[in-house]
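For this depiction, one protein chain was excluded, whereas all remaining protein chains were kept in their positions.
And then subunit A:
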Amino acid sequence: MNTVVVAQLQRQFQEYLVSLYQQGFLDNQFTELRKLQDEGTPDFVAEVVSLFFDDCSKLINSMSRSLGRPESVDFKQVDSGVHQLKGSSSSVGARRVKNVCISFKECCDVQNREGCLRCLQQVDYEYKMLKTKLEDLFNLEQQILQAGGTIPQININ
């Protein structure tokens, strides 16, 4: 094992993770999520995150259909979708996605179709952005492991 390489990768990983928190992509709940992963369940975070992104994709599609025709918007369905998205983004620590959901709910409550469409677009953007960021993060993890190192535990306050 090349300890210099491992150390470099670990530092890269740490800096990247910290930047995701600082830029508001992730919040404390992501830290909680990482706590649930251990040697027995090394893929837990990746699995949960993957489930979350699948949910995002499905819910965005169905909400898009509900908002499709201005004369017959099913706001109840949209509200249900936003509720689910808000819940799961909150559980995962996907801070930006969650925040958009808060605005999204407000638009839904007052049956503001235009507002909903804007929020929908934003949610789509944010989840895809987070997806690429986390893919990069997991890649770094893999590189560390392949170089024979361990993934650092990082406490973010």
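Criterion: a contact is a pair of C-beta atoms (placed from the backbone, for glycine too) under 8 Å apart; a residue touches a chain by one contact, two chains touch by 3 or more; residues count from 1.
Everything that follows uses one rule, which is that contacts and distances are computed from a predicted model.
Asks: One chain isn't displayed here; going by UniProt, is it "AP-2 complex subunit alpha", "Pescadillo homolog", "P4-ATPase flippase complex beta subunit TMEM30A" or "Response regulatory domain-containing protein"?
Replies: "Response regulatory domain-containing protein"
Asks: Among A:Gln77, A:Ser91, A:Asn112 or A:Gln143, exactly one should touch the missing chain; which is it?
Replies: Result: among the candidates, A:Ser91 touches the missing chain.
Asks: Which listed residue (A:Leu51, A:Ile102 or A:Met129) would be found touching the missing chain in the intact complex?
Replies: Spelled out, the listed residue whose C-beta touches the missing chain is A:Leu51.
Asks: Among A:Thr3, A:Ser19, A:Thr41 or A:Asn139, which one touches the chain that has been omitted from the display?
Replies: A:Thr41
Asks: For subunit A, which positions touch the chain that isn't shown here?
Replies: Touching the chain left out of view, subunit A contributes residues 29, 32, 35-36, 38, 41, 44, 47-48, 51-52, 55, 83-84, 86-88, 90-91.
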